[in-house]
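All protein chains of the complex are present and in place, except for one that has been dropped.
On to subunit A.
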């Protein structure tokens, strides 16, 4: 495998040019590279933490053999992770004769910019959307813009522009599309299947050639920082200025990107991004699809992985509670050795997970709820979209003959780890599924959780909202016609 000589340069296409970099620092961000080294200053920095979208660029890459373009946050994307991709910045949109791109024309004509600082980012997000959905709905536009903040316009003009883009020329005539074959050829030519390694000793970055190569490397160098989507690790660098080298970039490993289903269990590779997982999960376990749409913004979902969300071990990560409620398990691998544990047991304490040095997360296995069970996830946050959870509850219940046969409830944001509500479950199990039982179970929450107060919510609110989510879940299982949640739908 890693017999071939490692390559000591990162190669990618930047707009129309091929770049080959030998001097990439392990923690160099794409945004700094664009602005400081390439003097491409159309891409802006608004926050350096993936939350504002001013730095949005598109990254083209192969997914299942097809070239796709996705919006990403250049501020928390590392240059080392770009090998074999096509980076498209706002400078690439205008045609050579100076004509504006349809997205740009619509933004101009509909007064979509005021101060203009957020604008390049919006243009790129809308461009990414247009490539997927040339005639988007309001909901699709809002989703594509969850990761873009604008403080001036109030968004109305931007959404009007987004709807009008298709009037400015057919998506099938798009300039990027015209150069598509050439780009595919150039990207294909760059792929040599070897490991990339830049720097030496501790101050080094590695892009492994394969999962086996990665496994070996991490086993040999267990202190290396694994970087998948960098939506957590990026902030360690930009905000905490932590030294993360040596770094291993695994986002390009195709073998970690598979999603498959066998015997009612969906297996998601650790490298699968939220965006990649969406279609399957939305179809097989719909509440997970709905949840994904409220994780970060589009750019974060295009980079961030479920594997990273789990590995990171945060008590406010959104996927662990529902996966625990579903009874998911986790495959960990070290060198050639694999072990599979229940996801619930992975989280030991705050900042402590059941992962040995040199071990990495390979896949998570998620049982699809059986027919006749009810499954729901409710995320509560200060702002509806692109916000971190105050409290999140996931509920799985099977009721037979009016009696609770099986119940699994897990919460995020309520303890030092994602955690089962064991006492609440005990109060429900074997009882008739009715309001009185629910009422009695509400009294058990205090045994399971003693939440904290922080900037997102007070302990009292967390406790109360968490209890009320069970009330909501009960109402949902009764099939009530009356609304049980506020909704964005018109």
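The rule we apply is simple: contacts are C-beta pairs under 8 Å (C-beta built on N, C-alpha and C of every residue); 3 or more make two chains touch, one makes a residue touch a chain; residues count from 1.
As a working rule, contacts and distances are computed from a predicted model.
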{"item": "Choices \"tRNA N6-adenosine threonylcarbamoyltransferase\", \"DNA polymerase-3 subunit delta\", \"4-hydroxybenzoyl-CoA reductase subunit gamma\" or \"Xanthine dehydrogenase molybdopterin binding subunit\" - which one is the UniProt name of the chain not shown", "value": "\"Xanthine dehydrogenase molybdopterin binding subunit\""}
{"item": "Residue in contact with the excluded chain [from A:30, A:90, A:198 or A:438]", "value": "A:90"}
{"item": "Sole residue of A:63, A:184 or A:484 that reaches the chain not shown, by the stated touch rule", "value": "A:484"}
{"item": "Contact residue for the chain not shown (choose from A:115, A:177 or A:440)", "value": "A:115"}
{"item": "Contact set of subunit A toward the excluded chain (per top definition)", "value": "32, 35, 41-49, 51-52, 54, 89-91, 93-94, 100, 103-104, 107-109, 111-120, 123, 141-143, 145-146, 148-159, 239, 241, 378, 380, 382-388, 390, 454-458, 460-461, 464-465, 468-469, 471-472, 475, 482-488, 490"}
